[in-house]
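Only one protein chain is missing from this complex, and each of the others stays in its spot.
Coming up: chain A.
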Amino acid sequence: MSPTIYMIILSTLATGTIITMTSYHWLMAWVGLELNTLAIIPIISTMHHPRSTEAATKYFLTQAAASALILFSSMTNAWNTGSWDITQPLTSPSHILLTMALAMKLGLAPLHFWLPEVIQGSTMTTAFIITTWQKIAPMSLIFLTMNNLSTSVFLLMGLLSSLVGGWGGLNQTQTRKIMAYSSIAHLGWMATISSIMTNILIMNLLIYLIMTTSVFLSLIISKSKTIQDTTSTWTLSPTLTIIMLLSLLSLGGLPPLTGFIPKWLIMEELILQNFNLLISMMAMSSLLSLYFYLRLTYTTALTLSPNTTQTKFKWRFYPNTSTMFIITPATISIFLLPMTPLILL
């Protein structure tokens, strides 16, 4: 793809999300989602091999159906109430359709099956865009309509997502599929808290985006497609192994790191609301996620795999990919825990 067209497509991608986030009218929200979908399709199918075409087709079919469903729910609502505002209450059939459509857009648990396959079929950078930037627009719609959607459905979908994300990632050896299941599990936590306290939802989304950016950038720099590839990270950059270890543990939610903040606040809030069984099950399911993060850290940083004599001098060469962008997300995703009282809105 030529750089001009790539820049146009990337700016369309940014514009779509911004239109959805700033819209007040359902039609403009839908326009933003459509722009997003239409702009990411060429990015996914840049490589002309069967896997990327399949990923682009699956992404297109799910996203087109979901955005049409969003517009249908808002249009039936407009027929019944005459109001096109996003913040106005929705009538009975339309809020169910909207919940389903937003869950399908995000990849929440009963409608998550497209996400690992699409991420597996695209390149590392595209997978990074899909798991981070593409989550913002549907999550902002959830944030805007949360007062009108059903609480129990979101609690159930959140629990199911974190369970599916934990169990699904256990058997994977591809890092992109592991990151897809980790995305599903984190979205489960966000869906759970979205119906209780929306400012924790925003904070959890931001922290998730930063942590995923950090892990994906380390995977991009070390060119790790499978778990086996992460074993040679130390030959490329010994510092990167430590950053990757701490970022992965932060993504898993271990206490001295940033990833513990959303889990801590969500657990506290749900215990205050007497959802004890739910939050215990979610904490247990995050142990499953922690298992596959730990397996990645084990092969990356904690063991020395068999190698030839030449490979251990690779770190002396200047790296091909730019390592500058990882500094900020890695620092934030490791050290932010003492800042908790400041960043909680």
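Simple rule for what comes next: contacts are C-beta pairs under 8 Å (C-beta built on N, C-alpha and C of every residue); 3 or more make two chains touch, one makes a residue touch a chain; residues count from 1.
Just so we're on the same page, contacts and distances are computed from a predicted model.
The chain absent from the displayed complex carries the UniProt protein name "NADH-ubiquinone oxidoreductase chain 4L", chosen from "Guanine nucleotide exchange factor MSS4", "E2 ubiquitin-conjugating enzyme", "RNA polymerase II-associated protein 3" or "NADH-ubiquinone oxidoreductase chain 4L". For the chain left out of this panel, the touching residue among A:120, A:162, A:222 or A:286 is A:120. Residues of chain A in touch with the missing chain: 27, 30-31, 34, 37-38, 41, 45, 48-51, 53-58, 60-61, 64-65, 68-69, 71-72, 75-76, 78-79, 82, 84, 116-118, 120-121.
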